[in-house]
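Below is one structure; the comments refer to it alone.
For this view, one protein chain was removed and the others were kept in their places.
Per-chain numbering from 1; labels A, B and C assigned in written order.
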Amino acid sequence: MTITPPELSIFESLESEVRSYCRGWPAVFDRAQGSRLYDEDGHSYLDFFSGAGALNYGHNNPVLKRALLDYLERDGITHGLDMSTTAKRRFLSSFQEVVLAPRGLDYKVMFPGPTGTNAVEAALKLARKVKGREAIVSFTNAFHGMSLGSLAVTGNAFKRAGAGIPLVHGTPMPFDHYLDGRVPDFLWFERLLEDSGSGLNQPAAVIVETIQGEGGINVARPEWLRGLAELCRRRDMLLIVDDIQMGCGRTGPFFSFEEAGIVPDIVTLSKSIGGYGMPMSLTLFKPELDIWEPGEHNGTFRGNNPAFVTATAALEAYWADGQMEKQTVARGEQVEAALREIAAEHPRSGATYRGRGLVWGLEFTDPARAGAVCRRAFELGLLLETSGPESEVVKLLPALTVSPDELDEGLRTLARAVRDTA
Amino acid sequence: MTITPPELSIFESLESEVRSYCRGWPAVFDRAQGSRLYDEDGHSYLDFFSGAGALNYGHNNPVLKRALLDYLERDGITHGLDMSTTAKRRFLSSFQEVVLAPRGLDYKVMFPGPTGTNAVEAALKLARKVKGREAIVSFTNAFHGMSLGSLAVTGNAFKRAGAGIPLVHGTPMPFDHYLDGRVPDFLWFERLLEDSGSGLNQPAAVIVETIQGEGGINVARPEWLRGLAELCRRRDMLLIVDDIQMGCGRTGPFFSFEEAGIVPDIVTLSKSIGGYGMPMSLTLFKPELDIWEPGEHNGTFRGNNPAFVTATAALEAYWADGQMEKQTVARGEQVEAALREIAAEHPRSGATYRGRGLVWGLEFTDPARAGAVCRRAFELGLLLETSGPESEVVKLLPALTVSPDELDEGLRTLARAVRDTA
Amino acid sequence: MTITPPELSIFESLESEVRSYCRGWPAVFDRAQGSRLYDEDGHSYLDFFSGAGALNYGHNNPVLKRALLDYLERDGITHGLDMSTTAKRRFLSSFQEVVLAPRGLDYKVMFPGPTGTNAVEAALKLARKVKGREAIVSFTNAFHGMSLGSLAVTGNAFKRAGAGIPLVHGTPMPFDHYLDGRVPDFLWFERLLEDSGSGLNQPAAVIVETIQGEGGINVARPEWLRGLAELCRRRDMLLIVDDIQMGCGRTGPFFSFEEAGIVPDIVTLSKSIGGYGMPMSLTLFKPELDIWEPGEHNGTFRGNNPAFVTATAALEAYWADGQMEKQTVARGEQVEAALREIAAEHPRSGATYRGRGLVWGLEFTDPARAGAVCRRAFELGLLLETSGPESEVVKLLPALTVSPDELDEGLRTLARAVRDTA
Partner (left out) sequence: MTITPPELSIFESLESEVRSYCRGWPAVFDRAQGSRLYDEDGHSYLDFFSGAGALNYGHNNPVLKRALLDYLERDGITHGLDMSTTAKRRFLSSFQEVVLAPRGLDYKVMFPGPTGTNAVEAALKLARKVKGREAIVSFTNAFHGMSLGSLAVTGNAFKRAGAGIPLVHGTPMPFDHYLDGRVPDFLWFERLLEDSGSGLNQPAAVIVETIQGEGGINVARPEWLRGLAELCRRRDMLLIVDDIQMGCGRTGPFFSFEEAGIVPDIVTLSKSIGGYGMPMSLTLFKPELDIWEPGEHNGTFRGNNPAFVTATAALEAYWADGQMEKQTVARGEQVEAALREIAAEHPRSGATYRGRGLVWGLEFTDPARAGAVCRRAFELGLLLETSGPESEVVKLLPALTVSPDELDEGLRTLARAVRDTA
C-alpha cells in the first residue's frame, strides 16, 4: 500500500502539540465499519486498537447504529443530565437484567460523567467519604486517568509530571509479578498495614486493574486478585476494580474480575459501555456505600442519552446469553497461538507474550522494537499501539466482533512487521 | 396540566442517591424538540434550562440533526481519540474561520476530553507547567467542575466536602460586586500580590467566569474584567476564562469575554460547543503557551467525532454572520423587561434580577422562594433551575433559538409561579 | 569607636551560608550584662534588639543568674523530658499564682518543646484535632516559625520558598490597618465565612500576633482584636494568639492581649518565658481543649529544667506586682517621644513610627534607609535590626530592664544614625 502524504496542515498549525496518536498514524481517517478504518484517500486499515478499548463491538456496529439512528430520528432526549428519561430507564433495566442479576451482583449505579476519569474520581471520592480517610493504594504501572484525583493513582511519571503539583495521598504497591515472584504476594503491603509504625497512612481503598492495559498488558492471576480482595476485607479497605478498559467483555466475561470470583466494593466502567464509542461511564458500588447526598458529585454530560441507547442495544444484542464470552475466549486462543509462533520465530528478540480474552501484549527486550513494529504494521495497513512504561509492549486490542479471518490477517501482518524490523 | 405519577421505580431502586435533577422534576422525559421536552405521558414542558447551558441551539436542532444523521449513516468515524479525521479537520477549519479569525484571536486548540472539567483540568495543568507554580486564584462562588483539580477552585462548600481530601493550592478572591462596592476592585488581591510578606503563594494563574452561572448569575462588569486582565498581565499570572457555560453565545457574542475586550491566555469551552448536547470540550491557549509534550494529557473520548460534526454545523449555521448575537441581545431585552415587571409586582419579595444576553437570574430575599417558584413552574410546564450558594436564585437559561412567543410564554409562566408562591 | 576586623575565618569557612545576623554585625561577641554586649576586643554595644525578644530581662540578669547557678551547682535536674521535677513544679506553681490566677485565666499548660515553632506546631495540631478541620487562617505579614506547620501560616515569601514544598492549609486575611482603613474590619473574612459558596475551607482556627514583630511592628488595635475574638466565637473557630515575641511583658502587661480584654482559646509563649535566653516554650489552652493523648506530641528538650528555674525567678522577681508593667509603659513613652522628634526632624524621609510598651518600629519610605540606619547604628555601638517584608522598618526592642539613661543614650544614637544616613 502506498500512502501519499495527507493534508495535515490545519492539525499542525491549529491543534496543540499535545496531540499524539495522529503522529504515529499520519493519515486522515474518514469512515469505519467493524474492524476496518478508511482514510480520506480510500486506504483501508485493519484495527487492532479499537479506540483504546472503547470499540469492543467494532466501528459503527450495525445493530447499535440502527438503534441510535432510530432514537435520533424520533428526537429522543439527547442531553439529559440526571433527569429521568425513557432511554436511561431502558438502560438501567437492561443492565440490571442482563449484567447484574445473572451474576448475582447487587450494585447501585451512578452516572458520574461520561469519561473514565469521571468514574474514577467519583469512586475515589466515595471511598474517602465512606471511610473518612484520604489515602489510596494503587499499583505499579496503574493507569486510571488524567484529572488530578485519577492521576494521583496513576503510575506513569511523564503523565504525573503534567500535573504541575505534587501528587499526593496515593502509595504504589507491587502489582502481580512485579518482583518476578521473588517475594510472596502482599508480603510488603500486609506488613505495612499490620505495623502501626510503618508510616503508611491507613488507606480508604485499593484501586486495581485486573489487567493493566496502559501499563503493559500486565495480567494479574486470579489467585492474586483473590488475595487482594481478602486483604482488603481483613484490613478494612474498600476494593475498587477499575474495569474501564478490561470490562465489557474484553477479557471474556462481562466484568474482568469474574474469573477470579471476587466482588469488588466499587467498579468503574467506561470506554465500551456505551457500545458505539460515545462517551459514557458508570461507577457501581455496593448499596451500603451509597451515602452520597443528591448532587454531591455531578457533571453536565452524565446523561448522554444516545450512549444509553447504544449501550442498551449492545447489552441486549451481545450479553443476553453466554455466546460473546465463549467467542472471545476462542478468538483469544487464536491470538495466543499466533503470538507463540512469533515468539518462537524470534528467539533473539526476547519476545514474550501475555494476555487473556482479546487483550494481548507482545513485549520485546529492546523497547524500541515495539515502536518499530507498530510503525511497520501501520505501513502494512494494521493499527497497533504500544503500551508499558517504556512503550516496550505491542498491544493487541481487536474488536470482540472481529472475524477469525480478520484476526488471522492482522496476526499475519503483525508477524511480518516483527520480521521486517528484525 | 395534570401529571400522573411516573414509573420511577428502577431509578429509585438502582440509581445512586447522588441523582439530583430527577428529584425536582419527577417526570420521565422521552423526546424533545427545540425548546420543548415531552415526557412519556405526552406532557410538554417549555425548557428554560437548556441542559444547564449545553443546549444553546435547542433540543435536536434540525440543522445539526441532519448533519449528524448523515455522518452516522455514512459510517463516519465515531470515536477517534486524537487521530486526525476529516470531521475534526472540518471542525478545526470552521472554528478557525468562523470563530477565531474574525475576532483576531490566535489560539491553539486542545481537545482535552469531552467534558468541562477535563478542559479545566487541562487548563490548570498547563498554567502550572508554564509558570512552574502550584497556586491558582479563583473567585467566590466559582464553579469549575467536579474532578479534584477543578473542584479545588470551585467555591461550593457542599461539593468541596465531597472530595474527601482537603482541597489545596487554590485561594478565593472576591468576585465583582461581592463586597457590594464597599471595596475598590482588586484592592485586596493586589495588596497580597505586591506584598512579599502577604502569605499568598504566587499564583500561576487566575481562573474566572465572566458570569457565574452556578454561583448565582453573578455578572462581572466589563471594567472589572479588564482590571483583572490588567492585573494578571502586571503580576505575571495567566488569565483563564472558563467560558464553559457562558461561551458559545450565551451572553450574546460567541465568547462571553468579547464585550470586555480582553484576550485571556487560556479559554475553556464545553457544554454548547458540540451544539447537540453531546460531550465535547476545548481548551484554547495562546501559541506561546503550547509547551505540552505529545500525550502529556490525554483521554479516551477526546475525539468524539459526532460532536465535531454537530459543532461544525452549529458554527456554520449560526456564527458565520452576526445574526445570532443580535438576536440574543434582543431576546435578552425581552427577558429583562419581563423580570423588571415581576420585580415591580412583588416589592416585598425583595426580588432582584440580573443577567446579560440569554442568561438571567431572579433572586429572592427568602432563599426558599426560588425553589418554590421552580417547583410551581414545573407544575405549570416550565423547566427552571435554581442557582447560588443557597439556591436563592431562579436561573433563566432558554435556548438561544427560542422564539419570542416561547419566551413570552415562559416568562408569563414564571410570573404566574412567582405570584402563586407569594 | 574604631573596630578592627574580627577573626571570622572559621565562621566563614565552616558555618553554613544560612547564617545571617553575624553578617550585619561583624563582631565576635564575648560577654554581656543587662543592656550591654561586649565583643572580644572589648568594644561595648548597647542592645536594642534583645535576642529578638528573648532577653526581656536583659543579658545575664543577676537575679536569674543567681538562681541558675545555685541550681546547676546543686546538680538540679538539667534535662527532664516530661518527667515531674521539683523545678517544673515550682515553675508551674509560680506561673499559676503569678500569671494565670491574678488574670482569671484558666489554662492548661503544655511543654511542647523548647522553641517557639514547637509551641505553634502544637497549637495548630491541637486546634485541628479539636475541630476536625485542616484549614487555618493567618494574617498578612505574620511570622510563626520555620518548621513546616508554622511556616505554612507565616507570610514571608522568601522564607516560605525555603520549604521546598507548596505550603497549604493556610489562608491569609488582612491584618489590622492592612488596607489603610479603606475596608471595614473583617468585611472580607466574614463574607467568606458566611457564604457557603465562598471557597474558603472552614478554618479550625485563626492564629494572630497582637503586634507583628517580624512583619514590621504592625500594631493591632484592641477593638480589632476584640472583633476578631468575637468573629471566632461566632463562627466556631479557635483563636490562637501567638504571644511568643509580644508576651512576657513586651507590650506592658504580661500577655499582650490583656489590653484588648480578650481570652484566646490557645496561647503560645516562648522567647522570654525562660527569662535568661535559654530555650523554653509553652502552649496554653482552655481546659476543655485538652484532648491530647499522653505522648501524642513530644520532644526531647521539652523539659529544659534550667530554663524552668530562670523562668520561675523571672516571674517571682518581676511579675508578683504591677511594677514591671507600669515601668514598661513609662519607658515606652520615652521611646515614643524620641521617635516623634526623629520623624519631625526628617519630614522628607517619610518616617513614621508605631508601637506599644517597649516594642517600636520606625519606618522609612525608602526601604533601604532602614538598613542603612541599622548599619550606622552598629558603627555607633547600638544593635538594632530591621523588620517588615522589605526590611523597611527599624525595630526597637530594648530590654524591659533598660534604664532611662540607657534608653536615652540609645535613642540619641538612633537619632544620629538617622541623621547620618540622610
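We take it that a residue touches a chain if its C-beta (ideal position, glycine included) is under 8 Å from a C-beta of that chain, and two chains touch if they have at least 3 such contacts.
Nothing here was measured: the structure is a model prediction, and the numbers come from that model.
Engineer: Using the touch definition from the top, which of C:R31, C:R182, C:R340 or C:R419 touches the missing chain?
Structural biologist: The one listed residue touching the chain not shown is C:R31.
Engineer: Quick one: say which of C:E121, C:E209 or C:E325 touches the chain that got left out.
Structural biologist: Checking each option in C:E121, C:E209 or C:E325, the one touching the absent chain turns out to be C:E121.
Engineer: Which of these touches the unseen chain: C:D290, C:D321 or C:D420?
Structural biologist: Only one of C:D290, C:D321 or C:D420 touches the chain omitted from view, namely C:D290.
Engineer: Using the definition of touch stated at the top, determine which of C:G199, C:G215 or C:P279 touches the missing chain.
Structural biologist: C:P279
Engineer: With the missing chain put back, which residues of chain C would touch it? List them for me.
Structural biologist: 6-8, 10-11, 14-23, 25-33, 37, 40, 51-55, 59-60, 65, 68-69, 72-86, 88-89, 92-93, 95-96, 108-111, 113-118, 121, 124-129, 134, 145-150, 152, 158-159, 161-166, 169, 204, 244, 270-271, 276-279, 283, 285, 290-301, 304, 306
Engineer: For chain B, which residues reach the chain that was dropped from this view?
Structural biologist: Output for chain B: 165-166.
Engineer: Using the document's contact rule, name the residues of chain A that touch the chain not shown here.
Structural biologist: 134-135, 138-142, 153-158, 160, 166-172, 174, 178-179, 182-184, 187-188, 191-192, 195-202, 215-216, 388-390
By definition in this document, only the chains that are shown with their structure count from here on.
Engineer: Centroid of chain B to centroid of chain C, CA atoms only: how many Å?
Structural biologist: From the centre of chain B to the centre of chain C is 50 Å.
Engineer: Where the CA atoms of chain A average out and where those of chain C average out, how many Å apart are those spots?
Structural biologist: So the centroids are 58 Å from each other.
Engineer: Which chain C residues reach two or more other chains?
Structural biologist: 166
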